[in-house]
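The complex appears here minus one protein chain, its other protein chains still in place.
Chain nomenclature is as follows: A and B, assigned in order of appearance, with residue numbering initiated at 1 for each chain independently.
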Amino acid sequence: MNTQTKNNYKPNYINPYLGGVLLGLLVLLTVYITGRGLGASGAVKSTVVTTADAISPTLAKANAYMGKFISGDRSPMYNWLVFESLGIFFGGLLSGIIFRRIRKPWVEHSPKITSKTRLIFALLGGIFFGAGSQFGRGCTSGAALSGSATFALGGVIVMLTIFGTGYAVAWFFRKLWI
Amino acid sequence: MGPLIPNGIITGDWNFVIAILVGIAFGFILEASGFSSSRNIAGVFYGYNFVVLRVFFTAVIVAMVGLLYFDYFGWINLSQIFILPTFWPAMLLGGVIMGFGFLMGGFCPGTSFTAISIGKIDGLVFTVGLYLGIFIFSESFPLFKGFYNSGNLGHVTLTDVTGINAAWFAFAFVIIALAAFWVTMLIEKKVRKKITEYKF
Partner (left out) sequence: MNRNYLFLTLIMLVLAAGTLFLKKTPEYKQIKPETLLWDIIQPTRYVSTDQVAKMIIDKDPSLELVDVRDVNSFEKFALANAVNVPLDSLLSPVSQDYFGLPGIKVVFYSNDDIAADQAWVITRRMGYGGTYVMKGGLNQWIETIIQPKEPREDEPYTAFEQYQFRKGVQMYFTGTKVENTIAKKKKVVVRRKKKQVAASGGC
């Protein structure tokens, strides 16, 4: 009996279509209240700007990119997306508690690779995603999801290129996942 | 009537409370749908788990169709919502880079936050990567400043560019998404038979 349940272990995720409908309604609600959609990478950008500003204010202001986001009176952390991203973390925590998925820190990886490989590629993936999200003016949630949902041309471009590239290069990275 | 905050129906003081509440709902949905696991997410590219496609496209079509109805009932003024500006060359490149990042990291920014919250070190490392990536981008920004700002089409929607009514785009998206849901359901069944290492 015990092994039976172990082999048939199913993480009790909610139905993906239910998740999708809820997410769609959330986008709708967010647009209805704030006039714009969701986001995530903007919070990391604010953190980058804030830390750069704290370490070396002159260099940060002189930087052609970061300087745009520094205003004298308010910290860049005083930003809608930063608060929203804090919420994302707590929302994940809440769901993790309810569905009992919280564990001690661990690394999830395909059995074909080591934890170390997984972490190296996670870091690389993060770097790529971070840089790419700045070129794309948003990541999957900000540009692809909220952008497409509001019929923005840019959102559709980002969505198609992310998934298109994903399928195009999937073969090269297959060892990481399957 | 809507959007509420830009029209002053809800004052700006509530802005950050709403931000946190929206974020909590967002994080909850992502985690509950299984987006806190990079292997679930990457599955969409190998055919063993299409959860990303299902959640993402359902969300897009629900929001699209919903916006059109909101507009029809006069609940929201579409001219007042934020439309992502289009810089097509930078966006094409950004999408390609993010595609690579997606395959290597298995997360996107929002999902990596929820991965951290349930104790995944890979999620944390991915977020550190995001930080480094944006930092590197900012530091090397002068190199590609011209490229970054090129091809500015402004805040355009699909309707602005093509002149076709937004409802047709929504309809097309719905058809494509629904077809994809049914096809991927079959693909997933086939692929899963072959894969043994991954628990579903």
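Note that in this section contacts are C-beta pairs under 8 Å (C-beta built on N, C-alpha and C of every residue); 3 or more make two chains touch, one makes a residue touch a chain.
Because the structure is predicted, anything quoted here is derived from the model rather than measured.
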Among A:G35, A:G92 or A:G125, residue touching the chain not depicted: A:G35
Per the touch definition above, residue among A:L86, A:C139, A:L153 or A:I178 touching the missing chain: A:C139
Residue ranges of chain B at the interface with the undisplayed chain: 3, 5-6, 8, 61, 65, 68-69, 71-74, 77, 79-84, 109, 155, 165, 167-168, 170-171, 174-175, 178, 181-182
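Basically, only the chains that are shown with their structure count from here on.
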Inter-chain centre distance, chain A versus chain B - centres from mean C-alpha coordinates, in Å: 9
List of chain A residues in touch with chain B within their complex: 9-11, 13-14, 16-17, 19-38, 40-41, 43-45, 47-49, 52, 63-66, 80-81, 83-96, 98-99, 101-112, 118-119, 121-170, 172-174, 176-178
